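For this depiction, one protein chain was excluded, whereas all remaining protein chains were kept in their positions.
Now for chain A:
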């Protein structure tokens, strides 16, 4: 049940980045998912597409890298890597 809150947090960060750079739209978003983050790339994508509707990130390309290293210091985390703005 945590996806809604996770995606909302991610979108507010994306929004902040876009506004900071006076961007009018978000073209691409790149995220990294740790091996122990408990969410699959496809599930993440679905929630992102749902959640981004009506936001600056609606329709943005989503690049997802999924790590398979459980010993990575951030293996439980999801990182917003970069935001491509236009």
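Basically, a residue touches a chain if its C-beta (ideal position, glycine included) is under 8 Å from a C-beta of that chain, and two chains touch if they have at least 3 such contacts; residues count from 1.
Here is the rule we use: contacts and distances are computed from a predicted model.
Novice: Match the chain absent from this complex view to the correct UniProt protein name in "Dehydrogenase", "Putative Fe-Mo cluster-binding NifX family protein", "CoA-transferase" or "Carbohydrate ABC transporter permease".
Specialist: Hidden chain identified via UniProt as "Dehydrogenase".
Novice: What chain A residues would touch the chain not displayed?
Specialist: 1-6, 8-10, 13, 17, 21, 23, 27-28, 31, 35-36, 38-40, 42-43, 46-47, 50, 70-86
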